[in-house]
Structures are given as structure tokens and as C-alpha cells.
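Missing here is one protein chain; the remaining ones are kept as they sit in the complex.
Showing chain A:
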Amino acid sequence: MMHAVRRHGPYVLILPGFMLLAGLFVLPVGQLLATSFGDPAGSFVHYERILTQPVYLRVILRTLTLSAATAALCLILGYPLAYQLNRSKGVARGLILLCILIPFWTNLLVRSYGWIVLLNPQGVINGALREAGLVESGLPLVYNTTGVLIGMTQIMLPYMVLPLAAVMSRIDPRVMDAARSLGASPRAAFLKVYVPLTLTGALGGVLLVFMISLGFFVVPAMLGGQRDILLAQLIEFNVNQTLNWPFAGALSAVLLVSTLVLYAFGDRFLGLRRLWGAE
């Protein structure tokens, strides 16, 4: 046994994970995709429906843009947070971590209801604003795209902060001192030395947030408006309501392919490959 591990080391070690992935993910997903081509009326009827009914392309486009917007918002909010987390010590660090992680452990539905209570026109925030005389009628913060972005960004923030903080913690603080001693202003040192060093973490976070966001359906369904239909909602509908699994498979395939295409673009122009250490 030990001999085998030594000789085929890496392969033996990845075997359990590989089998799990193959059996529980690749196989069923492959089956679902196969059924999407298996209609007696023709192999591509489901894909034809997706391409000819404007609903689906519009939903796919909306899914991609909302996910990208969520990733961007997470980066803007997450970067300073990760920076501060990395600089803090002791109790403060624990508190920041706690604030980031507590939402992580809360049920999605509960969080969505929480946001509705806060954001709706009769809700806590609008009530306070009216009380202070800042607005007359309520601000439209929920049941529209704003609500979806608020909800999704909050949920996805940890996926951005944690990889960023991990990268930041590996940066040698003396690098910044060196930049300063060589005459860089604090601003220049930050922008030209620190930020480039965190780029892989930022890209990793963006990618993670974007990809996970593509599969959201509870949050947009609850916090969104009439136009905030995401692809996962349509997939869920076809899986659980009309039992049209082949069509659900076709929708999933389109989502998968568009993600891969985007990834290929990202790899070509942003060098995403660096993230996995395969330079």
C-alpha cells in the first residue's frame, strides 16, 4: 500500500475525491445534459426553444450581468474590509471575522425576509428616513434590481473577503517599507506595489462570486421586481413544477457553456490560469 502511494502518489491521493466528483456530479450532470438532446421530436428542439423564444436569452443575459454586478460590488466593498481584517489583531480581528461569517451561517430565506423588513417602503430604513425628513415617500430599495443586488452582495461578500485576506496576509510588510524608502508616496506604494500583489486574490474572489451568483434563485425571487428573473428560477420551475427535465438540462447546458466561454475570455485576457498556480 505504502509502496503504491509512493509510486503513484498523487494519483492515488486524488482518487477518492475524483470518484466522489465523478459519481455524484459528472455522471448525473452528464445524464441531464444527455436527456436535453434526447427528445423524439429532434435532438435540438429544446435548444431551438431557448434560442427562438426571446425570454430565455434575455434571462441569460440578465443572469450574467447581475452576477457580474454582484462580483464588482463585492470587490469594492470587500477589498477595504479584507485590508482592515488583515491589519487588525486580537479582539478587533475576531469581531470583523464574526461580522463576515455570521451571515454565512444564516438561512437564505431568513436573510431575505430580514432584508425585506429593513428595505420595504414601510420598512425600518424608509421609516427612519421619513422620520428624519430626508425623504417624503419611501425609497424603492426592494422588489427591484437594487434589492437583488443588496441581498446577493451581502451573501457573497465572504467569498470575496476570505481569499483576498488570505493573499494579503502573505504579503511581506517590508515590501511596502522598501517602496516608501525608495521614495514612493503612500498612495503610489499602495497602488503600484500592494494592489498588484493582491490581484490574484481579487480575481479569485471575483470569479468565485460570479460563478456562485449564476446559480441564485431564492434571493432574486424574493427581493427582485418583475424583471428580475434569473436562469436558476427557470431551471427550478422546469425541474419541480412541469417536470420538463430535458428542457431544464438544456437551460443548464447553456448556462454552463456561457460560463466556460467567459472563463476562456478571462483566461485569455486576464490570465486567470495564474490563480491555480499553473503559470
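FYI, contacts are C-beta pairs under 8 Å (C-beta built on N, C-alpha and C of every residue); 3 or more make two chains touch, one makes a residue touch a chain; residues count from 1.
The rule is short, and it goes like this: contacts and distances are computed from a predicted model.
The unshown chain of the complex is recorded in UniProt as "ABC transporter substrate-binding protein", chosen from "ABC transporter substrate-binding protein", "Lactose/L-arabinose transport system permease protein", "Ion-translocating oxidoreductase complex subunit B" or "Outer membrane lipoprotein carrier protein LolA". When the full complex is taken into account, the listed residue touching the unshown chain is A:54, out of A:17, A:40 or A:54.
From the options A:88, A:146 or A:244, the residue with contact to the chain not on display is A:244. In the full complex, the hidden chain is touched by chain A at residues 53-55, 58-59, 62, 109, 113, 116-117, 120-123, 143, 218, 221-222, 226-227, 229, 234, 237-245.
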